[in-house]
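Removed from the display is one protein chain of the complex; every other protein chain stays in position.
Every chain is named by a letter (A, B and C) in the order it is written, and numbering of its residues begins at 1.
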Amino acid sequence: MKQSIGFIGLGHMGIRMANRLLEAGFPLTVYNRSANKAAKLVDRGAKLAACPAALAECDTVITMLADDPAVEGVVTGPEGFAPTLKKGAIHIAMSTISVALSRRLAEQHKAASQHYVAAPVLGRPDAAEAGKLFILAAGEKVAECEPLFSAMGQRTFPIQGDAWNAHLTKLGCNFLIASAIEAMAEAFALTRKGGIDPAAFLNILTSTIFTAPAYKNYGGMIAAGKYQSEAGFTMPLAAKDVRLVLAAAEELRVPMPTASTVCDQMMQALGRGMDHLDWSALGLIAADNSGLPRAKE
Amino acid sequence: MKQSIGFIGLGHMGIRMANRLLEAGFPLTVYNRSANKAAKLVDRGAKLAACPAALAECDTVITMLADDPAVEGVVTGPEGFAPTLKKGAIHIAMSTISVALSRRLAEQHKAASQHYVAAPVLGRPDAAEAGKLFILAAGEKVAECEPLFSAMGQRTFPIQGDAWNAHLTKLGCNFLIASAIEAMAEAFALTRKGGIDPAAFLNILTSTIFTAPAYKNYGGMIAAGKYQSEAGFTMPLAAKDVRLVLAAAEELRVPMPTASTVCDQMMQALGRGMDHLDWSALGLIAADNSGLPRAKE
Amino acid sequence: MKQSIGFIGLGHMGIRMANRLLEAGFPLTVYNRSANKAAKLVDRGAKLAACPAALAECDTVITMLADDPAVEGVVTGPEGFAPTLKKGAIHIAMSTISVALSRRLAEQHKAASQHYVAAPVLGRPDAAEAGKLFILAAGEKVAECEPLFSAMGQRTFPIQGDAWNAHLTKLGCNFLIASAIEAMAEAFALTRKGGIDPAAFLNILTSTIFTAPAYKNYGGMIAAGKYQSEAGFTMPLAAKDVRLVLAAAEELRVPMPTASTVCDQMMQALGRGMDHLDWSALGLIAADNSGLPRAKE
Partner (left out) sequence: MKQSIGFIGLGHMGIRMANRLLEAGFPLTVYNRSANKAAKLVDRGAKLAACPAALAECDTVITMLADDPAVEGVVTGPEGFAPTLKKGAIHIAMSTISVALSRRLAEQHKAASQHYVAAPVLGRPDAAEAGKLFILAAGEKVAECEPLFSAMGQRTFPIQGDAWNAHLTKLGCNFLIASAIEAMAEAFALTRKGGIDPAAFLNILTSTIFTAPAYKNYGGMIAAGKYQSEAGFTMPLAAKDVRLVLAAAEELRVPMPTASTVCDQMMQALGRGMDHLDWSALGLIAADNSGLPRAKE
């Protein structure tokens, strides 16, 4: 019989990941602060928990929440699941959280004879929908989680060492995406101001040395000047991730001037009220700062 | 009968490009400051010119030299070919030069009833050897040059507008490579200091969202800590290119904070005497600045 | 009769400030984690408290501790003074803490019918010794604290608005000092590498447009290449302050690229093991990064 799963956090990513688990036949109980987001999953057979603590009977609890306080709240907050979770149960932290919180969770679960797996993902909602995520997984019980991972993802990359290294790796990846966006933002501003067609420039990049999803996706948005993204990754979330990168860098004493630059530009985006835009809107900041006219929206 | 070609600059790239033209059957005369580099080409049928001016009879002259002064020297210097080049002849500037020089060359050739084509390339010496370069070409006579381009490259990207836009496009590409190197340098320092194996991190990047040559090539060098590169692109050349990016940005009034950061890091590399290393040695700067031990060489 | 004062934190600054209060005739009880630092003050009439909670009878409690956790610990930690402090008593937070903690303290004391005054200081230990500090003070009860301030400082600057604005103002000042140090570090590296005598350059600066203590003090250390500082402000403390600046900037959504640059350079200093040096050792980083030889120590 398959292990029972508790799933907390039904945002753009979580709802699709939970659905994949349901389709794979795992007994699933879900919790979300706004319970109405759970309706479709409940229709398909998922149970609905009234609070995180109600997931304490599950064999495995997955968290997929936007930031550190949200995750810490459902784990060790007033109605958190950790105090009542059974011995030997596994908590899989799949959203992007700080290295510091990931370490703290590992220690707390260990002290309670529970297990902790850090397993953040690469991929946007469409990949979650199709079960095509990439999963970066670390922790003693990674092997036990593989059936879940293969329901949600196309490939699991095991990360050596402490569980929180998976979150550090994920932060490294997000930093590289953010810096690629910022670099493209500047390069498109430069070439566009020189009179070069953005679509033509994008075509050159993605046909030659930057034949990669990160450049195609975000480059496409910058070239088109389209920064509205329904299921996208908004600027405040992105800025939060870059701050987590810098916090990890501070703890490890690693200077990251490019991360600092990206953070500064995101701060401009937030200062100017671009909260609703995708993080590729760094392209809009670069264009504005160059005095380029905005595309008509 | 095929057009006669003069080729100036037989460095790592130029000698391989000239050889491709020779193999394709173009009558070829070459010039290089150090004439001995021309020996192999002469053995295969190329003529050797004693000075750039001796190429004035060619239908087309290609320059493939390291920097602005070198190019300007062979074009309009004391023994330059421009004053005696026949009307209607074409000068193809294929190395990476400043937008300002590219514009000046366009104007000078036009005033002399000669033609100017800007056609910088993407690719390293192995691509030049195999005729697999990408060529960014602009100027009125691009179509006439296509037979030459197809001997040297796998694909020509025509750039709209003024000829020097091709050089601006090329600078945009080089900036993006440089910024990807610097971002990787920082990301590898961060993850390595956290205890993550560089090869494993590289594998994740290049298997998921950064499946592109720029990341595979330079990421591989950083992950391995191997910055010696026989036919590579050394730090002084790279720093020169980033300066050309910033000069173009200054003229167009485009702020490029990431380019500035990359320039600062390259200045550190030069300040510390890393002239002989590949530009991926930004990874060494990031590692040193984090207090990471150097790999044994 | 003078109000009774509790003083927590007898570091380089605190011990001198407490001594000024004692000399001015205030009944003084002190607490320090390492009790032996209190010996001289006890000899002169101060009482020694066994824990922060033992200060609960004082009319006013001053905290002068190195960082947020230390301050929060003595206020609301297990043996903290806040839970037992009498109604109407005043807590004066005089060290540099985060805006977020300052706000939290204001709210907690208010909820307990206690008063909170934020009063960080400008000046180094010699100024504290001489009662020559500058005090930036905010909060409803600033006027009541003026007798204490005039014992410790040469001038009090009242800050309008919420109490934590005093800490924000202090962070703004510390940022300006840090950025002046970094700018000098770069300027001295530039001119020194060009062959200009650092002492001569310093003399020009401080005789013309930079006739200010910040330039004389820190410029003097950089010009001399002397970064050991017995009672100085070490790099880890400085880095902490710059992080507090960036945290405040993040909350207020203010991009601060110069603060980011300073932070990056401090991270280099920490990465390379310069924990024991004064923050003016940014001058050493700039010199090292330029390939300049180190002065013999």
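Keep this in mind: a contact is a pair of C-beta atoms (placed from the backbone, for glycine too) under 8 Å apart; a residue touches a chain by one contact, two chains touch by 3 or more.
What you are looking at is a predicted structure, and each value in this text was computed from that prediction instead of being measured.
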{"item": "Full-complex contact with the absent chain, from C:C58, C:L105 or C:A248", "value": "C:A248"}
{"item": "Selected from C:A189, C:M221 or C:M266 as touching the chain missing from the view", "value": "C:A189"}
{"item": "Chain not shown: contacting residue from C:N19, C:N32 or C:S179", "value": "C:S179"}
{"item": "Interface with the undisplayed chain - residues on chain C", "value": "99, 122, 134, 136, 155, 157, 159-162, 165, 168-169, 171-173, 175-177, 179-180, 182-184, 186-187, 189-191, 193-197, 200-201, 203-205, 207-215, 245, 248-249, 252-259, 261, 264-265, 286, 289-291"}
{"item": "Residue ranges of chain B at the interface with the undisplayed chain", "value": "239, 243, 249-250, 253-257, 260-261, 263-265, 267-268, 270-271"}
{"item": "Those residues of chain A which, in the complete complex, touch the missing chain", "value": "257, 268, 271-273, 289-291"}
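Here is the rule we go by: only the chains that are shown with their structure count from here on.
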{"item": "Multi-chain contact residues (two or more partners), chain A", "value": "249, 253-257, 261, 264-265"}
